[in-house]
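Here the complex is missing one protein chain, while the rest keep their positions.
In order of appearance the chains are A and B, and numbering begins at 1 in each one.
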Amino acid sequence: MTPEEIGGGVVSGGWTYVMVSYAATWILLGGYAVSLWRRHLATTREEAQGGSP
Amino acid sequence: MELMRIKDLPITADLAGFAAVVGVIALGAVAWVARGGLTRRWEHLVGLLGLWMVIVGQYMGLVSSPRERMMGEVGRILYVHVPSAWLTMLTFTFTCAFATFFLFSGKRHWDHLVEATAEVGVVLSILLQATGMLFAKPTWGVFWDWDPRLVSTTVMMLSFMGVLTLRGLLDDVDRRATWTSVGSILATTSMIVTYFSVRWWRSIHQMQSSPDTVADPMVFVLRWNAFAFLFLTVWFVVQRARLSARREALDAPPALPEEVPA
Partner (left out) sequence: MNDASRRRLLALGALLIGGGAVGWMSMSTMGDDLVYYMSPTELVAKGEAGRDATVRIMGLVAADSVDWRPQEQLLRFRIDDGQTTLAIEGRGAPPQMFREGIGVVVEGRLGSDQVFRSHDVLIKHDNEYQPPQEGEHPGDIYKTLAEGS
């Protein structure tokens, strides 16, 4: 990419960076919530078996 | 010009707000633990509130808030980057506080909260790094550079990852709790350095933003998202602390009751 004009000082576009940032928020926070839920479920199963083998 | 070291700038307003939030949560935590800790599931309400606020906050950030004057649309990354920075700092502050509480009181609740805040803080700091890189590329021109702010943030993240790794290696419940707490207090050093890095050293990263440097409609969206992140973080931490308590009861059933003075 060779811009003819530079020095505008304003970022044009860049929606990809924005969308990836917001998606990262959902993936990380959502992923962590799922991981917590799964670990709680696994613990419930182990408790039902009466402690660790 | 910011060519000098900016050590002597007033940070009182900044820290006063932070101290107020820390104080309220710390009092809440102390009261909660004093009443017996993990008995009631009150935290789902907070979590749902956080979820709703994040959804609304992301809509505001993506759609209804204005473009930034120079950064254009990319300025919207501010609304996820800055809250994740604040909450990373806040969460690790509590790791340090809970670690100190544990070492002085020996109560297991505090140890569970240390583990919970350290893990949630690491997740938030990963988000902080990811959004920071995505913010840096279109504005500064690079994803990453060997800059004091970026390096100290990475050291902070790795320190707490190290503490959690250490915790995973220790089997004895008492030693595990003690050394996690000692490690957490030491790791907090890196968090304080990260906060002050833009003031102590020259950095490509700008100074902390404040309501004076951010336009009003953007301050509102920023605060909204910060509280959304705060409520989600509280939910995460309480859920994680419950998990720690359950795991501990499962893996190491207490053989003897806690020491009771005769």
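Simple rule for what comes next: contacts are C-beta pairs under 8 Å (C-beta built on N, C-alpha and C of every residue); 3 or more make two chains touch, one makes a residue touch a chain.
Nothing here was measured: the structure is a model prediction, and the numbers come from that model.
Visitor: Out of B:Gly57, B:Gly75 or B:Gly121, which residue would touch the omitted chain in the full complex?
Guide: B:Gly75
Visitor: What is the set of chain A residues that contact the non-displayed chain in the whole complex?
Guide: That gives, for chain A, the contact residues 1-12.
Visitor: Residues of chain B in contact with the chain that isn't shown?
Guide: On the side of chain B, residues 1-3, 5, 7, 66-72, 75, 78, 99-100, 102-104, 106, 138-142, 145-148, 174, 178, 181-182, 185-186, 188-189, 192-193, 196, 200-204, 206-210, 213-215, 217-218 touch the unshown chain.
One rule holds for everything that comes next: only the chains that are shown with their structure count from here on.
Visitor: How many Å are there between the centre of chain A and the centre of chain B, using C-alpha atoms for each centre?
Guide: The mean C-alpha positions of chain A and chain B differ by 16 Å.
Visitor: Hey, which residues of chain A end up touching chain B in the complex?
Guide: 9-15, 17-18, 20-22, 24-25, 28-29, 32-33, 36, 39-40, 43, 46-47, 51-52
Visitor: Of all residues in chain B, which touch chain A in the complex?
Guide: Residues 54, 58, 61-62, 69-74, 76-77, 80-81, 84, 120, 123, 126-127, 130-131, 134-135, 137-139, 232, 236, 239-240, 242-243, 246-247, 250-251, 253.
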